[in-house]
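Shown here: the complex without one of its protein chains, the others still in place.
Right after this comes chain A.
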Amino acid sequence: MNFVIVLVALLGSVWLLAVVEGWTTTGRLRPAAPLLSGLAHLGRESIVPRTPDRVFFETAPVLLLIVAVLGAAVLPLAPTLVIADLATGALFINAALAYVLVALIMAGWGPNGAYAMIGGWRFLGQLIAYAMLIVMPITAVAMRAESLVTTVIVGSQGGLWNIVYQPLGFVLFFIAAMALAFRAPFDLPTAPGELGGGVDAEYTGVRLGVLRLARLTLVITLASATTVFYLGGWHGPLLPPWAWSLIKTLAVAVSMLLAGRYLPRIREADLMRWCWTLGIPLALLNIIVVGLLVLVVP
């Protein structure tokens, strides 16, 4: 039963995010637009490029969708509303999200097109920049919760949310999550207007539809992870727990969208320099500060 509820909530959030995204781009609020364009993708021609690596080309969109949903499967909406409450939840989500890179390299390599390949290699560089800023803040979260179980992590924030307890970790994780979901201003692998679509360039029709669905799902998964690790998950007054989880998740997803709309795209070299010379020292500082707080404050 949890299975169905969580998946429906995930799909619903994806739909709402797609509506908001359409609203900010076209200026019109059209709730049916994501469904219609999804249907339209089914009817369009899905071209396979001339000399593809067929296995990579076909696998990439499916793999991206699978890892996004697997990540969401260990994140709780309410104390018992979670698909798999793994003992290693916080580690599992890292393992699942590592495959985003694999999927994008496959999508870049598969079609044998120049723009796609450049997009794929760029994302490899982007991974080297953001990866540490995903895992190090989660370590600090696990230190406070004394557990990797995601429901316990949310439970540990009952008194004080992690965004107050470790604001530095939140900022780093939020930025890294945007880079991981390749949202603007970190949309280097797709880079609309510069790379001709990058890894998206050779995908058409139903394959492109799956790829876009996967990308939106990934954004929701990461917003949900931010909620679980930093914004107190289901904690909140009046409304039922699942409603708070969904509201916070959507708020994070929309704030990622808005942040991207007002910032210029960052260069890969600049992103890596900032992440390594500023981000990683700050992430280490965050671990030490949280370590002291955990020992001093009972």
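The rule is simple: contacts are C-beta pairs under 8 Å (C-beta built on N, C-alpha and C of every residue); 3 or more make two chains touch, one makes a residue touch a chain; residues count from 1.
Operating definition for what follows: contacts and distances are computed from a predicted model.
Determine which name in "NADH-quinone oxidoreductase subunit", "Dihydroxyacetone kinase subunit L", "Sarcosine oxidase subunit delta" or "Carbohydrate ABC transporter permease" the UniProt entry assigns to the undisplayed chain of the complex.
Cross-referencing UniProt, the chain left out corresponds to "NADH-quinone oxidoreductase subunit".
For the full complex, which residue in A:Leu75, A:Met106 or A:Ala142 touches the chain that was left out?
Once the missing chain is taken into account, the touching residue is A:Ala142.
Which residue among A:Val8, A:Leu42, A:Val55 or A:Leu160 touches the omitted chain?
Per the contact definition at the top, the residue touching the missing chain is A:Leu42.
Quick one: say which of A:Gly155, A:Gly205, A:Gly236 or A:Gly260 touches the chain that got left out.
Checking each option in A:Gly155, A:Gly205, A:Gly236 or A:Gly260, the one touching the absent chain turns out to be A:Gly205.
Using the document's contact rule, name the residues of chain A that touch the chain not shown here.
3, 41-43, 45-50, 61-62, 65-66, 69-70, 73, 83-87, 90-91, 109, 111-117, 121, 124-125, 128-129, 131-132, 135-136, 139-140, 142-143, 146-148, 196-197, 201-202, 205-206, 209-210, 268-269, 272-273, 276-277, 280-281, 284, 287-288, 291-292, 294-295
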